[in-house]
Each structure stands twice: as structure tokens, then as C-alpha cells.
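Removed from the display is one protein chain of the complex; every other protein chain stays in position.
And now, chain A:
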Amino acid sequence: MESSILDSIGGEIIGVMSPVSICMFLVVLLVYALSPSNPFSAPASSAPIRTAANLVYVENPSDSVGQKLEGALLNALVFVVLIALVTFLLVVLYYYKFTRFLKYYMNFSAFSVLATMGGSIFLSIIQHFSIPVDSITCFLLLLNFTVVGVLSVFGGGIPIFLRQCYMVCLGIIVAVWFSKLPEWTTWVLLVALAVYDLVAVLAPGGPLKILVELASSRDEELPALIYEARPIAPQSGGDRGSSLGLLVAGVSDSGSVEMQSVSRDNPRRNETASNHGDDGIRSSRSDEGGNSRDEGETSPLVSNFRDRDSSSSRSSEFSVVNITPNRGGQFGNRESEIEEEMSPLVEMLALGSGRERERRDDGENDRSSGRGIRLGLGDFVFYSVLVGRAAMYDLMTVYACYLAIVSGLGCTLILLSVRRRALPALPISITLGVMFYFLTRLLMEPFVVGVATNLMMF
């Protein structure tokens, strides 16, 4: 039978949700698998890891609640201030066009995250499951993994699928490290980051807002690590985009919806310092400039068309990827482009703690029907941290938090299609996630366990 609209609606949302779900699922598995005989936790229990996230206060299970809360607040404050400083530094660097430096810095940070943090996680997996591997093989494999990862994240000509896989990998690695933070610090930190994200993306003068505007006025890619959900079937994108808008708004012109979110995180974390970075989350819509990123190939197409046939443009995008930050600006195009496709995120600043924001262009909405949604890597990381932390309590909290985060993400995406500008992706999801965690833990669990162990169900 003829294809009904059900087949096409909602594809973009699922395109973003599925990698987030995969990332969270793998983090939960890793946390579960590694926690009992965690090689990190053995040393960590005697000497807790010192990271940028707990510079001030090292949580001790025997401390009183007041002490923990105070210490956790201080930790979160210091961490957020660090992130803000790093973000501003990046904005300044970007403003003065140290793009090459930024690019190499991001390459380096991706390399170090994959090699050192990823390496230690692999080591602990090898130890935990007693996988027989000799050190030379292991070293070679790790080196290959890392080099391919750096190339695929920053270079061009690599299949988008591989890039997406590596983005998810980066998210997982960073999130697993973050989940080693003590409990109170984690919760306070998550809330603090959500608030910071909100301010940095939306407040006038917020670093991420400045960065997005700067990037769009130069028609460059945002310097950041961003996951981009690219429509698999480009043609359909137009419809979907519009459909989302429609659904959302109830009514609207079909063309208008685009969202993109872009985020960046830069955390650099070294092993020692687990990280700090900034996260910026932002999504910028390409219209404004974002589009240009794909530059080489796409750009011509892009600029010319503002119409909604985005399909052509999209296709082009795939191919390209260079990342030169300065690509010429065509920025008149805002309307025309459709960023969705912008495949390459060219520059990534850092990966770290990202935050992301999503934004869409305002101007263009009408024209471009295509859309790609971009989500900062930071969002991946902190969603997964929340779920990973929930996994240390019980499976029930994991499910509740997962549902809450995914629905928060859905709400953010819908808002994106209404507001059409970069939005922070953390606040709604993290708020819902934290709320559901505590509701589940305090209210639901005794209820469900009490009822189910008596075999009463409904």
C-alpha cells in the first residue's frame, strides 16, 4: 500500500535518540561490568582520583550530609568556573582566529582521550574478563583505534557512520570516567552543568551564545565536538522536517523546521585531571552560517539554493569534509543552506564536557526544509553519566532515568522546532532525570518491590 505519513514522521528525533540510547546503554553495561572488581576502584578507594571535578573536596562516605552537600557544591562551583574559563578562552582564541591552533588542540585532545582514557578502560576490560592479549598486540590495536578515531572525527572523506561511531565512543569513554566521581558530587555537578548550560547558551553574553553567533557570522563550523544525525535518506528529510514542525506547532508551513544542535565540549581531560572543559552546547543553525562548513563541496550548492530542495544539497554534503575553519563566508545564505548535513564538524574544540546546544536558524526556517539535528558530545556524556550513576543504585532507576532523559531530549527537540535557535540540551533532560531518579528511589522502589514480592501486579 502506498506509503503513509507514518513512515516518515519523526525520523530525525529517532536519529538523535538512538545514538544517545546506545551510548547510555553501553555506559550502563560498562559500569555494571567494571564496578564489582573495578581496577580503578581498588586504588581509588584508597586514594580517590583527583580530578578537576573534585578539586576542593574529596567525598568520604563517612562524612555527614551537610559536609557532603557543602563539599559537592564547592566542587561543582569550581568545575563550572573552570569550564566557563576554558570556554571563554576558546571564544577568545576563536575570535582572534587562532583556528589552526584550536584545530590541532582538538585533535590532540581527542587523541589523548581515546588513547589514555580509552586505553585504561580497555585495560580494565581485559583484566576483568581475563582476555588473553599480549602487550604488543594490545598496543598496536589501541594505536590503530586511536589514530582512526582522530582521523575520522576531524578528517574528511571518512564515512559518516564511522564518525558517528567514534563520537559515541568518545562519549562513552568520557562518561565512564565521570561516573567514577563520588555520588553527591555527581548529582550536584550535573545540576550545576545544566544551569551553566542554560546560561551559557541563552543569556546575552553567554560564551556559547557568543561562539555560535561568531561562527555563524563567519560562516564557519562551530569549533566543537558535535554529533550530527544525518538523515539516511536525504530526500525524505524535507518532509520530515516539516512534519515535525507541523506536529509541534499544529500548524505551520511545512518548510520551516530545522533544527540543529551543535555542541561542543571541550574538556580536556587528561588522565590526571579528569576533565574540565567546557561544554558548550549549542546548536547552531546553519542558516546562519553554519552551513558553510561543509564547504568545499557543498558550499556552492548550498548557497544557491535556498529552496527547499534540500536533497541535492544533502547529498553533496556527505562527501565533503574539510574543515577549514575559515571558509569563505558565504553567509548570506543563511537561508539557503541547510545545515543538517553539515557533515563535518570541522573543528572541534575540545571534547570534554560538552554541552551542547542546539539551535536553529531563525531566519531561514522557511526556506530550508532540510534539517539535521546536532547534539553536542557533552550532552551525550552527561546523559550517560546520569544513567551510569543511576545504574550504581538499581536497574529500576536506570529505566526511569533513561525514559526521563529521552523524553527531555524529545521536548528539547520539539522546542527547537518551535524556537528555531540554538538551545541547551542539558537542562530539561537533566532536570527530569534527576527528578525521576529521586522519585523512583524514594517513592516507587519500595512500592514496586513491596507489591511485586507479594506477586500482586496490575
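The definition used in the following text is that contacts are C-beta pairs under 8 Å (C-beta built on N, C-alpha and C of every residue); 3 or more make two chains touch, one makes a residue touch a chain; residues count from 1.
One rule holds for everything that comes next: contacts and distances are computed from a predicted model.
Trainee: Refer to UniProt and select, among "non-specific serine/threonine protein kinase", "Gamma-secretase subunit APH1-like", "DNA replication complex GINS protein PSF1" or "V-type proton ATPase proteolipid subunit", the name of the complex member that is left out.
Mentor: From the choices "non-specific serine/threonine protein kinase", "Gamma-secretase subunit APH1-like", "DNA replication complex GINS protein PSF1" or "V-type proton ATPase proteolipid subunit", the unshown chain carries the UniProt name "Gamma-secretase subunit APH1-like".
Trainee: For the chain not shown, which residue from A:G11, A:G71, A:P182 or A:P427 touches it across the whole complex?
Mentor: Spelled out, the listed residue whose C-beta touches the missing chain is A:G11.
Trainee: Please identify, in ascending order, the residues of chain A that touch the omitted chain?
Mentor: Residues 1-11, 13-14, 17, 239, 242-243, 246-247, 250-251, 254, 394-396, 399-400, 403-404, 406-407, 410, 436, 439-440, 443-444, 446-458 of chain A touch the chain that is not shown.
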